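Of the protein chains in this complex, all but one are displayed in their positions.
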Amino acid sequence: MREPQLVLRKDGRRATLVPLGKKAFGRDFLVVAGPCSVEGDASFLALARRLKAAGVDGLRGGAFKPRTSPYEFQGLGIEGLKILAAAREETGLPVVTEIMDARDLEAGCRYADMIQIGSRNMQNYTLLKEAGSIDKPVLLKRGMSATLMEWLNAAEYILAGGNNRVVLCERGIRTFEPATRFSLDLNIVPAARGLTHLPIIVDPSHGTGRSSMVGSMSLAAVAAGAQGLLIEVHPRPQNALSDNDQQYPLVQFPALMKRIRKTAALMESFARRPSRAPRS
Amino acid sequence: MREPQLVLRKDGRRATLVPLGKKAFGRDFLVVAGPCSVEGDASFLALARRLKAAGVDGLRGGAFKPRTSPYEFQGLGIEGLKILAAAREETGLPVVTEIMDARDLEAGCRYADMIQIGSRNMQNYTLLKEAGSIDKPVLLKRGMSATLMEWLNAAEYILAGGNNRVVLCERGIRTFEPATRFSLDLNIVPAARGLTHLPIIVDPSHGTGRSSMVGSMSLAAVAAGAQGLLIEVHPRPQNALSDNDQQYPLVQFPALMKRIRKTAALMESFARRPSRAPRS
Amino acid sequence: MREPQLVLRKDGRRATLVPLGKKAFGRDFLVVAGPCSVEGDASFLALARRLKAAGVDGLRGGAFKPRTSPYEFQGLGIEGLKILAAAREETGLPVVTEIMDARDLEAGCRYADMIQIGSRNMQNYTLLKEAGSIDKPVLLKRGMSATLMEWLNAAEYILAGGNNRVVLCERGIRTFEPATRFSLDLNIVPAARGLTHLPIIVDPSHGTGRSSMVGSMSLAAVAAGAQGLLIEVHPRPQNALSDNDQQYPLVQFPALMKRIRKTAALMESFARRPSRAPRS
Partner (left out) sequence: MREPQLVLRKDGRRATLVPLGKKAFGRDFLVVAGPCSVEGDASFLALARRLKAAGVDGLRGGAFKPRTSPYEFQGLGIEGLKILAAAREETGLPVVTEIMDARDLEAGCRYADMIQIGSRNMQNYTLLKEAGSIDKPVLLKRGMSATLMEWLNAAEYILAGGNNRVVLCERGIRTFEPATRFSLDLNIVPAARGLTHLPIIVDPSHGTGRSSMVGSMSLAAVAAGAQGLLIEVHPRPQNALSDNDQQYPLVQFPALMKRIRKTAALMESFARRPSRAPRS
């Protein structure tokens, strides 16, 4: 394959800052949290208020859901987008949502602050091309068996279309290990940061598939150099309409947020004093 | 995930026959061949005539190309579809082509006899749902890291939409082995045949990524129980505009076709006399 | 890593023939069959006679068993080797058995005709080095996550020690697919044959882990270019002391042998008339 051009870190090229509300990926450490699916109006607003109180920087929630089986809950669609927008109105938090079909990009841009392209669509080139001409930032998840170079090339499609506000999100890869749903590949964080000027964040919810591991792997992601986190949180995970094994219980989330912030602060203190000795 | 319903082989359920021209996957052993991309009018027609002479049952050729990099040849689009249709007119051979965007399904159905959904779109649920309401058969390639159950669930989306003319196509999975571009997973052929009534065929071109291995793996696929083959053939592979390492040289193809037919005939002679002893 | 030297096919280097009884891997298509473990005297002899009648070229049977759990049957040890030798005495068939510890190589060579080094020991360098100085041929199974080059380097250890009678055996690799215990990587057969002068055979029993798939994958291996097969056969698979899911039922085996021979004969007829057109 050809080398990507626009996404690579070239000499002197600054890190790209991707705005989300008043903050920016690449400058601030951002936590985006919310349920797997938007399930209803009142419940989402209640959750959004609690997440705001816990100090998150953005809300996530799926309106269009990519589901393995056609008989599983497929999301509320446009109705879900409106609920997201209402939650933003109420809390002031920017919202991120997944779009699976290029024809829904316009609606997504009308209601959301950032468009997510999911793992299963990382090589949906139609969607990537059209995401290149929208005026919203894009969260591009890594395909579950995509190499780093394939992922960067997918981002290249968006930048080549004129939109350079792209954030990469590691979300677990497919391996032989059955103990976890996916294997979170934190190696990719320093590997990506060495190659690209785009910010990279981590989704420990999909990356483990088990809510009991989300806390540990959130902190591990921060320590690996991730520039943000995308975490699924639900008030009653066992009742969730999708992915109920992996959603973090809301009641424990404020404590986790404190740990994430403390770990991020420690990592930032390291970054201000680079450890590398001069190569004399 | 929920179990698929419509694709599973239930007691007494017959194998599904999927027509292609005057033949049918599931009843006849079908070979579909052609270049990775349709590259131009005259060259495709000349190739089509040679493939017809070699005895193929259908033509393949990409008009819309999913390419890893945005800087690679992206296909001729509608122009390519018209060239395919002209080749069918001339040779009488049915044509198969990949559609990547639901908005192109109508054009695909107008010009082609069978619509391919590629590996990278195996979980593009928008495309799968709309393929459920077209009146053409669908060739559904396995995602490069899809499990058998995920693949069957993807097919279930199409059947649930009302279109049961689906052929499954194994095309290689992603593994740790760097000696080949993908690892052709022939285990999946008997595994799939045990579970589903849909026909399953094999693409040894993508499944190896190396034209020197296409001959051996074509025969291996037949022996594993595949009900057809999808082979990339090009008159001058080294000049191909896409995937030139894996396209089989046209000059050698007639000899390979003879071997494929002989192997398929041997396998059919076995199938007529089942080896399984009665379980008394 | 350094390139292997002795195992590579260099210009003019003939294929290596590895003798087994009066036949030779690399010249004849050989089928070696037997139970996973040698379980007892009388039962093994009875099975050996039936396998001889079915036309196999060698017997396999494990005396030392590599078992995932310490609480599973670990094999009969030296007693098992003696049973193997007795079966050879009675049937005239050469016997192949696995050795896991360099200290058992001497006993293995005393009782068996060929020493197997199993998948879990493919990079047990102590064992490989000492296998380089024995006077018996070695069957070297591929590690379950070994690349082709690592496998060839493991063989290089044996050749570098002075023993060039090595047969490679593909036995399935570890992938993400849960439908089968391992994924039989038949791509490796033509890939290996292009690189090395050593014979390569296939073990469809471990390579699938499911006896219902052993027949199909045996034929597929032959068609892919394998130069022999290693098949687990048991008179009552459900009662076997190890790997009972994957052992082929003895009652069906003679019919499978006929199919294997017919498929091998067809492939040999192809090999006598190479398909490659002259590259003018």
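Labels for the chains are A, B and C, by order of writing; each one numbers its residues from 1.
Just so we're on the same page, contacts are C-beta pairs under 8 Å (C-beta built on N, C-alpha and C of every residue); 3 or more make two chains touch, one makes a residue touch a chain.
All values derive from a computational prediction rather than experimental measurement.
Of the candidate positions B:Lys65, B:Arg174 or B:Arg210, contact with the unshown chain belongs to B:Arg174.
Contact with the chain that does not appear here is found for just one residue of A:Leu47, A:Ala63 or A:Ile188, A:Ile188. Of the residues in chain A, those that touch the hidden partner chain are 145, 147-149, 173, 175-180, 183-191, 194, 207-208, 210, 212-213, 215-217, 219-225, 249, 251-252, 255-256, 259, 262-263, 266-267, 270, 275-277. Residues 1-5, 66-72, 100-103, 120-121, 123-126, 129, 144-145, 150, 153, 156-157, 160, 174 are the ones on chain C that touch the missing chain.
Those residues of chain B that touch the chain absent from the view are 145, 174-176, 178.
As a working rule, only the chains that are shown with their structure count from here on.
When chain centres are taken as C-alpha averages, the shortest distance to the whole-protein C-alpha average belongs to B.
The greatest centre-to-centre distance from chain C, using averaged C-alpha positions, is reached by A. Of all residue numbers used at the contact between chain A and chain B, over half are used by both chains, marking a mostly same-residue interface. Chain centres here are Cα averages; for chain B and chain C they lie 33 Å apart. Rounded to whole angstrom units, the spacing between the C-alpha centres of chain A and chain C is 48.
With touch defined as above, residues shared between interfaces to two or more other chains in chain B number as follows: 145.
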